[in-house]
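Removed from the display is one protein chain of the complex; every other protein chain stays in position.
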Amino acid sequence: MITLTIDGRQVEVAPGTTILEAARDQLGIEIPHYCYHRDIGIDGNCRICLVEVNGNSAKLAISCKQPCGDKMDVQTASPAVVAARKGVMEFLLINHPLDCTICDQAGECPLQEYSYEYGSGDSRFVERKRNKPKHVEFSDKVMFDGERCILCTRCTRFFETVRECRPIGVENMGGKSTITLGPNGPIADPYQMNIVDICPVGALTSRDFRFKQRVWFMDFADTVCAGCARGCNITAGAYQGKLLRFVPRRNPEVNKSWMCDDGRLSYKDHNLGDARLRGAKIAGEPASIDDALAKLAELVGDGQGVAVLASTKDTCEELLALKTWAASAGVTTLWHGAATWSGDDFLRCEDATPNTAGAKALGYEPVPAQAPALRGLVVAGDVDVPPALLAGLDFLVLQRATETELSAGAVVLLPGRTPLEKKGTWVNVDGLAQDVRPAVEPGPGVPEDWTLWRDLLGESWPSVKSLTLRVRAELGGADGRLVASES
Amino acid sequence: MSDNLLFIIGTNLAKIILFTHLVLIFAAYMPWVERKVSAWMQDRVGPNRVGYAGLLQPIADALKFIFKEDAIPGHVEKVLFVLAPAMTVIPALLILAVIPFAPPVKVLGESVQMVIADLDTGILFVFAISSLSVYGITFAGWASNNKYSLLGGVRSSAQMISYEVCLGLSVVGIFMAAQTLRLTDIVTLQVDGVWNIFTQPIGALVFIVAAFAETNRLPFDLPEAETELVAGYHTEYGSMKFAMFFAGEYAAMFVFSALVAVLFLGGWDVPFMSNATFAALGNWGVVIGMLSFLTKVCAFLFFYVWVRWTIPRFRFDQLMHLGWKVLLPLALVNVVITGLWNLP
Amino acid sequence: MAKVVDRHKLTWYEELYLPAIASGLKRTFRQMFQPDITLQYPEERPQIYDDYRGAPGLVRDQDGREKCVSCQLCEYICPPKAIVIVPGEAPEGATYDYSHIEKAPREFFIDMLRCIYCGYCEEICPEQAIFMTGEYELNAGSRQELVHDKKRLYEIGGLRPDPIQKWKGKDDRLDAGGFTDLRKRGAGAEEGE
Partner (left out) sequence: MKLSSVISARFDTPDSQSIETYRKDGGYETYLQVLKGEKGSPDDIVAAIKASGLRGRGGAGFSTGMKWSFVPKNVDKPKYLCVNGDESEPGTFKDRQILEFDPHALIEGVGITCWTIGAERGYIYLRCEFKKGIATVQKAIDEAYAAGLFGEDVQGSGRTIHVSLTVGAGAYICGEETSLLNSIEGVRPYPRNKPPFPAVEGLFGCPTIINNVETITNIPHIVKRGAEWYAGLGCKDDPGSRLWCVSGHVKRPGVYEAETGFRLQELIDEHCGGMRGGKKLKCVIPGGSSSKVLLPDEVAQVTMDTPGIRKFGSSLGSAGIIVLDEDTCMVDAVLNLMKFYAHESCGQCTPCREGTPWVVQVLQRIRDGKGRLVDLELLDDIAKNMEGRTVCALADGACWPLTSILKKFRHEFVAKIPGAEKGAREVATA
């Protein structure tokens, strides 16, 4: 271990730790930086992370790359450092178009943040600003603006180090340098939109989110992507109850700082609009939820010949409540649905639902190839019902967010929430239990899914938390890891 | 006095119709006057759109009140809510019964007092009835089922009760001096003698202040205090019900102005004229007396408006302080002094 | 440090209050005979000064371009939340000169029933696109009519020549950014300021 002082405070770090990491992780000192990103490594070109090492104010060291040395004395805010940062800020801003007014990055832009701290109120730059290529379509998902670019090369390094390809690179020299597309045409990488997130300025913008809304008007929720079993951690942004974007949230155990483009754009699937089912229906006629539940209980009767088919997009809490009700109603057949898409070797899983592991752990089984003849079927959540199950049913109960062509045949229709409106636990493909939090509210007539089964049971669980505790107990592992046996 | 029943009914009916309409016309035109005077004091023009100098404004207002939808909010106590406006108007008009407007008139050779009911206990009747008007306001506040209204009503009852005492005590001096409660007699005594305002200055001061309070006029308009209570007890009222509160307030102002005139300003008296002079002039004397009386009433009504734009509203504690700790002792002192002065 | 001002001790004369009331009455009475200063509104019109804060309107510059780029700062600053902007891409056919502007409001609503005429929107606008105009007569038959949409706002704002035109004429110098111009040395291709 190496001992050094940073801003007069002594810290002990492992050899090889950089000054920036030591200051951030051990002391919580945020040293400004643009080119450094903890998941794509170090480059050292932006020169704003300069710190003073051992009182050498003439030649400052870049903290993102300089490893800690024993007995080092680091100053992160000495006059020389602040002067250097101001100098770098000035250089960064002189040719920057300063078009925050039309820039989607505004509000979450380190250039804005650091210029608030280190920028000058007025400009000494009276020359004409440099022109560079603007609105360059890097692909159908990413737009590039060369004038805003500060050439930190995070984007090119993302492809080089994380995706091991080089669809874009730096072109030209000196002040004319700009990021440009490679000879193979538009970027085709399925993880390309991550460069939009890591771009510290508004040079790379998502063509999907472009000009949709200013971020400061939006509401954000830290939750988990429902696109596949990986369960990438995301921050979902919504404006007035409508989801506008997903952005990956760093979790070194699951997705680092990344997520796939399809998952990122899957927010659109959760904006249901008018298609949403509000309130319950009995035989196609609107009914109160209480009446519908009573009808359901009456239909199920003693549970003989009735099966439950649950979606693996439901949270463990919902699945547990459903299971408890099924057990009390005499229903012993618990199935979970399945959905697949194409996986890859990076983040995407074959399994396109987020909670298959949780459903398995709670005792739900896949629908068998040879399904027994059923009297009735209760379908919970957004799941494809195998047509074989529908043959010869006396009754079908559907609980889901929207109506489908199956709804016509359902005796009882119950409302449901989308994954982005749920609160609970999902267990991802690696058996990690993760918290899901609602990003939007569904509006009237759509209670939380688990309350339906609670009301059928007649229990008085006040909130989903009481279920969460039981889920955690059932899954084991205080740290949230799933310990339940693999079937 | 004639024994002819028809004659009695006829003359009384005529007096009732005459005086009531007089008061109602005053009540209708008083808002116009108030708005005009307010405007002048504030370097404005005032109503000038409806008719010449806005003279038809009261009619426009009345039409507006009549044709407005008579909405009764769902949350109110209906019976009292409807009753309350009437309970403020009726006492104000009832007091008219004992106010002498002019010297007795000769009709068909009979001398008829220019007062609807020339009671022996006139002034007591005034106090009895005027105390009733507080019920209207209190009921309105209560029935509106609204915290502002209720506060207005509560303030009003407290204020009325406090100042009722001073009002009563302030005129005791006059009775003591005049040794009668009949208002016509009090006037007659002043016509030949000195106006009571000169003999009873303290009583007059207390009475005038109490009169402002009793009519909920500035600086004592706490029950409706717009800035604090929205509109106090009549927040929930509209259309004709509101108009009745409105009319009640102005009618009460007229009545109290008349009382001031009768009790302190010599009623129909004109300076340097005696009862004999009035009698000598015959029915012209009645006309002169009546004009003199109405002039005094108008002057006092103007004084009402004038004070409104001069003195700001009291705080509630100041109101109580003034009523109980200043006016009441003053009135008592006045009684004592009058008593000593008139020692036989 | 707070400064303590002792309350003036009233003399018995002052404590009577009656002289003060009398002088007050004198003042108000005198005031009755002062000339009226009222403006007879529908017949007479007030003088509208340049900095008058009437209904806000959006302006176009001398080229007829809409200056608003829907940065939504006015929406952010608006104290009564009267402004709602639907941002969007600049319309097709924007002139070459202005191709740096990629954004324009798709819709722009100001709810005049909410507007408090504070002028913050004008003050914060980085594009000088929204101005408080001299328009003060707002009346309508319905609430909806008083929610001004983009069309109405441009009617109110009209044309306002822009002395700076910061977006204009950038693209025609795509290759003349000063230092790049080694070949045309001294040709004066760079104008400096």
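The letters A, B and C name the chains in turn, as written, and every chain counts its residues from 1.
FYI, a contact is a pair of C-beta atoms (placed from the backbone, for glycine too) under 8 Å apart; a residue touches a chain by one contact, two chains touch by 3 or more.
Since the structure is predicted, the reported quantities are computational estimates derived from the model, not experimental observations.
Identify the residue among A:88, A:142 or A:433 that touches the chain left out of the display.
Among A:88, A:142 or A:433, only A:88 touches the chain that is not shown.
May I ask which residue of A:121, A:174, A:252 or A:273 touches the chain that does not appear here?
Answering carefully, the residue with contact to the hidden chain is A:174.
In the whole complex, not just what's shown, which of A:130, A:249 or A:264 touches the removed chain?
Hidden-chain contact among the options goes to A:130.
So one chain is hidden, and I want to know which residue out of A:62, A:383 or A:475 touches that hidden chain in the complete assembly.
A:62
Provide the residue numbers of chain A that touch the chain removed from this figure.
These residues touch the chain not displayed: 44-48, 50, 58-60, 62, 65, 84, 87-88, 90-92, 94-95, 124-125, 127, 130, 150-151, 169-170, 172-177.
By our rule, only the chains that are shown with their structure count from here on.
Graph of touching chains, which shape: line, ring, star, complete, other?
Contact map by chain: line.
Mean of the CA atoms for each chain, then the mean for all of them together: which chain is nearest?
C
Just curious, how far off is chain B from chain A if you go by their C-alpha centres, in Å?
Centre-to-centre distance between chain A and chain B: 77 Å.
I'd like to verify one number: the distance from the centre of chain A to the centre of chain C, where each centre is the average of its C-alpha atoms, in whole angstrom.
Here chain A and chain C have centroids separated by 40 Å.
Taking the complex as given, what residues does chain A use to touch chain C?
97, 99-102, 106, 126-131, 134-135, 174-176, 210-214, 216-217
Quick check on the complex: what are the chain C residues that touch chain A?
Touch list, chain C to chain A: 69-73, 75-76, 87-89, 99-103, 126-127, 170-171, 173-175, 177-180, 190-193.
Taking the complex as given, what residues does chain B use to touch chain C?
Against chain C, the touching part of chain B is residues 37, 39-45, 306-307, 309-311.
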